[in-house]
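Note that one protein chain is taken out, while the other chains of the complex remain in position.
First chain written, first letter: the chains are A and B, and each begins at residue 1.
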Amino acid sequence: MKAEENTAQNDETTATTGAPSAQEAVPAVSLIEDQERAELERTWRDEPGLWGWLRSVDHKSIGKRYIVTAFVFFLLGGLLAVLMRLQLSRPENTLLGPDLYNQIFTMHGTTMMFLFAIPVMEAMGIYLVPLMVGTRNIAFPRLAAFSYWIYLFGGITLYVFFFLNIGPDTGWFSYVPLAGPEFSPGKRVDIWSQLINFTEIAALAASVELIATVFKLRAPGMSVNRIPLFVWALLVMSFMVIFAMPAVMTSSLFLTLDRLVGTHFFNPAEGGDPLLWQHLFWFFGHPEVYIIFIPALGFVSSIIQTFTRRPNFGYTALVLSMIATGFIGFGLWVHHMFATGLPQLGESFFTAATMMIAIPSGVQIFCWIATLWSGRPQFKTPLLFVLGFFFIFVLGGLSGVMQASVPVNLQVHDTFFVVAHFHYVLIGGAVFPLFGAFYYWFPKMTGRMMSERLGRWNFALLFVGFNLTFFPMHQLGLQGMPRRVYTYLPGTGWGKLNMIATAGGVVMTVGVALLIANALWSRRRGRAAGDNPWGADTLEWATSSPPPSYNFEYIPIVQGREALWARTTDDAPIVTGLRTNCRDVLVTKTLDAEPDNTMTLPSPSIWPMGVAFSAAVAFIGSCFTPWAVVWGAIPLFVSLVGWGWPKPKDETCDLTPVDEWSDEERRKEARRAQ
Amino acid sequence: MIATACGVVGALCLIAACKREERGLRVDPPSSSRVNSKTLSELRPGNVQPVSAPNEFEENAFAMNEGKRLYEWYNCVGCHAHGGGGMGPPLMDAKWIYGGAPEQIFATIVEGRPNGMPSFRGKIPDYQVWQLAAYVRSMSGQVSKDAAPGRDDDMNTKKPEQSTEEQKPLPTGGVPKSAERPQ
Partner (left out) sequence: MSVRMRRLGRGALRSCVLAFYALATTSCTGSQSILNPAGPNAGNVSRLWWLMFYTCAAVFLLVIGFLIAALARTRRGRNKTPHVPDTDPDARRERRMRGVVAGAVVVTVIILFVFLVASFTTSRSLYALADPNNLRIKVNGQQWWWQVEYENDVASQTFRTANEIHIPVGQTVTLRLTSSDVIHSFWVPNLGGKRDLIPGHETTLWLKADKAGTYRGQCAEYCGLQHAHMAFVVVAEPVEQFNAWMEAQRRPAVQPVSAEQQRGQQVFLSSPCVMCHTIRGTDANASVAPDLTHLASRQTIAAGMLPNTRGHLGGWISNSQELKPGNRMPPNPLAPEDLQALLSYLESLK
């Protein structure tokens, strides 16, 4: 490969000049490789301390804190769910009143959808995609930092207001007119609708980075037909985010305007229409579930491939089915609105579209079963979670197909049947694979293995608890129990099944607690993982665990679809010649991944956080007065200027080359390296 | 550190904000006895300097919104329209015939006034009268803006209360001629 040739000389020059003079006192940063490593480390690492942490633009540290934050929100949302289950465990329970219950179920949905599901998927992408495509950082690292901060501020805002009794109470879908100014006085809904802005901006920013990374920063040789399925999944998801999010941002903007300055987008008396909200919301809301589900397909593909010890059966079919899901996902939002009364033709169209999406899902399931059939499965915890995924997701998918049919939908819509259905698809389809992925990539992120024993227990408890919780809900729905009720009458006969569901909820809680315990314990005491504990095939396993700040010492060259399995000898071809004293990454061509160019990525900066903070201030302020948009723009402008302030041309490359280091520096670097 | 900062900010907000969104479903109305006790008196509060008695509902979005609903339900709108007045005097301006303090508005609703304002004694529970009083004052922008009601889902004939500029009550110019004579 070209990249290799033109850099060979570079290596040699370093070799001749770079040997340190013999000084015993200086610990050996002596070999060329060590020197290079030290220099890379110094170029790419975050500065130490809190200040460095705040300024970090390293995709790994951003990805990790993104994952942890999302997980914290998952726990909060889960606690709310437990509260709801306790309230519903028997008829006419008085644990929670209607006002609090309504806030809690709204917070649960909002948290799980906006603060957990989308962010955690993007976080996994931010962490893993640059590693998987073999580059040193994500394409727009400051944007990644910004994405995290604005997401964090949004989440904190929502919860602070919730604890102040200003939690939204109109459901995660916030239907107008209930969420409109007349029926939701106060600031509850305003906070909700600003939260949408926070998280959507975060999601859009993350998607742009991921797309750019996948398109332009792939290692040489990773042509389109060699991209790992996980990366494909994240790519499809990112495109979906970019097309879906604007719809909900528009609608939440309309809602804010209606509430704050008295516009009439949703006021039927003045020519607005409440159905406009539903269309805009579900145009986002339905693709949203695929935005959550498609990355999970990536997890499943990765895990199955590794633990069956064979390439996924039907790579092309899997990729195409993911893309098809992404497309069709936009064509079926109206099935959330069948009960609003549509013309028959419209009903038929959306019925057909909804059923159609079962086809790519079927293709995926069949391909994976074929992979398992012909592979040699190793029943490690990640694979167990994937098997759980099959069981649960297939069931949820089938109950989804039933709801595509208008007549059935009209009966089960907005009942507990639907609650059961979408928890089967979302928890089964996304959370089980996610937990599997967590077990799978934990060694890479921390350098230590998670306990298999606890892992199995964790899986078993979650699986049993989940089915115990949600299976009875199918029947509750068929017996006529509507969703979003804070209690029910004893005469309805729903008490027994609800009690079972609550018991299941407790089991699930224990399961999740076990996951946390396992993660905390393993982080300290787990077995050391080594570079590639599972014998997996994708590039992230080619570097150390946890990866160094620069990801790869040399950019690998990919020789097959299963990059590491395709390596037959130890001295795999590599790219050299990227400057080590500045943040250079290799840019390749979109289709063939031929080396094209190099690009210098920006250095750490506090400004992404500054921009996020001033945007957060403007957002929160504009819940209270429209003038916040005006005065809030000033700090926003200032921090944006700070972000984009041009650097002297080579400031990012002005670090002292390694061979000119002083002894002091050598010592310091050596100590750090240890 | 972030957590501490959030804690501090949260605690501060807590003091300010908690009541603001409270939904008093099981209502303890602000004291109504002090107004009711005076009902047999000859004195009309219109000439008296209003005793400052803050109506807690003026800080509470839910209560004022309830007031707004009741304003329609109890047909205040029939005479006062949406604040512009009709058969009854306008409520969105700075002029208050019988005083614009919460207590005075309460008394006006409960006792009625000469020339057309009926007495709602016994017809409207006290806490709802306070809600109405808070809403009435929001029509002239005298309550906190972030708790005042927004637009409603009907034909809108005026700015929503939350965007109404404050009309400082004019010094009451005494009881109007028409009201001096007993009816």
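Simple rule for what comes next: a residue touches a chain if its C-beta (ideal position, glycine included) is under 8 Å from a C-beta of that chain, and two chains touch if they have at least 3 such contacts.
Please read these numbers as outputs of a predicted model, since none were measured by experiment.
The chain that is not drawn here is touched, among residues A:410, A:510, A:528 or A:599, by A:410. Only one residue in the set A:89, A:301 or A:351 touches the chain that does not appear here, and it is A:351. Which of A:311, A:331, A:546 or A:642 touches the hidden chain is settled by the complete complex: it is A:311.
Screening A:253, A:275 or A:572 against the full complex identifies A:275 as the residue touching the chain left out.
Although one chain is not displayed, subunit B still touches it through residues 23, 25-27, 73-74, 122-125, 127-128, 153. Counting over the whole complex, subunit A has residues 97-99, 102, 170-171, 175, 177-178, 182-183, 268-269, 273-275, 308-311, 313-314, 317, 339-341, 344, 347-348, 351-352, 355-356, 358-359, 362-363, 365-367, 369-370, 372-379, 384, 387, 390-391, 394-395, 398-399, 401-402, 404-415, 456, 460, 463-464, 467, 471-472, 474-475, 477-480, 482-489, 492-493, 535, 537, 560, 562, 565-566 touching the chain that is not drawn.
Assume only the chains that are shown with their structure count from here on.
Those residues of subunit A whose C-beta lies close enough to touch subunit B in the complex are 50, 97-99, 156, 160, 163-166, 177, 180-183, 185-188, 258-262, 264, 266-270, 624-625.
Across the interface of their complex, subunit A is touched by residues 1, 6, 9-10, 13-14, 17-18, 20-23, 25, 61-62, 64-65, 145-147, 149-156, 159-160, 162-163 of subunit B.
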